[in-house]
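Can you read through this structure? Questions will come right after.
Shown here: the complex without one of its protein chains, the others still in place.
Moving on to chain A:
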Amino acid sequence: MATTATFLAPTGFSIHGWSAKTKVGRGRRPCSIKSQQQQQQLEKEQDQQPTQSQTSIPPQQQEKARVQQQPSPQPMAKSKNMSREYGGQWLSCCTRHVRIYAAYIDPVTHAFDQTQMDKLTLILDPTDEFVWTPDACQMVYACFQELVDHYEGAPLSEYTLRLIGSDVEHYIRKLLYDGEIKYNMNSRVLNFSMGKPRVKFNSSQIQNV
C-alpha cells in the first residue's frame, strides 16, 4: 500500500489499486481510431446475433497515466446500471493480479458505470503482491493495449476477457522472471504465487532473498 501511494500521490490517484485506462483521443493516433470506432459501432449493430447479443471488443481503452494529455476523466460518472435489469452484464475477468471489467471505473471515486460497455478497465495487482515501478506499469499497459488490438472484433464475452486476462498474467510472470518486478516482501499474503525465488535463475538478479 505504501509503495503504490507514493507512486500515485503526485497525480492524485486513488490508493487502492492502480487502474490503467486510456482515453480515446490519445496524442499518437487521433482521428483514425475514431473512424474505426464508428465503423466498429456500426458493425456491432449489424452483427447482433439473435440468440445472444454480442458486441465486438472495441479499440477503445482507458489509461490513467496519460491523464495530462487527454480529455479529463469523467468526474460526473456515477455507479449506475449495475443490476441486470438495466443491462449491466458484469463482464469481467478476475485473477489475482489482473482484473478486467467491461465498464468505466472512475479512478478517484470508484464509480462503476456499467452503461459504458465500450471501455475496458484494467485494475493491476490490487493485493500488491509485487513492487510496481512506473516503467513496469507502462509495460503491462502496452501489453494490454496490444492484446485488445489483437482481439478486436471478437465477441465481447467473459471468455474473451478471460483470454486477455490470462495473457496479461503470463506477461506479468515473464516480467517477474526477467527481473523487471519483484515480490513485495511487505504484502499481506506472501505466498510467491508466481514461483518461489530461486538462486541463479536466468543468471540475473531476479528476486531478493
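Quick note on the criterion: a contact is a pair of C-beta atoms (placed from the backbone, for glycine too) under 8 Å apart; a residue touches a chain by one contact, two chains touch by 3 or more; residues count from 1.
One rule holds for everything that comes next: contacts and distances are computed from a predicted model.
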The chain not rendered here carries, per UniProt and among "Mannose-1-phosphate guanyltransferase", "P-type ATPase C-terminal domain-containing protein", "NAD(P)H-quinone oxidoreductase subunit J, chloroplastic" or "MMS19 nucleotide excision repair protein", the name "NAD(P)H-quinone oxidoreductase subunit J, chloroplastic"
Considering the complete complex, of A:Thr95, A:Thr109 or A:Ser187, the missing chain is touched by A:Thr95
Residue positions on chain A contacting the omitted chain are 51-52, 95-96, 155, 157-160, 162-163, 165-166, 169-170, 173, 191, 193-194
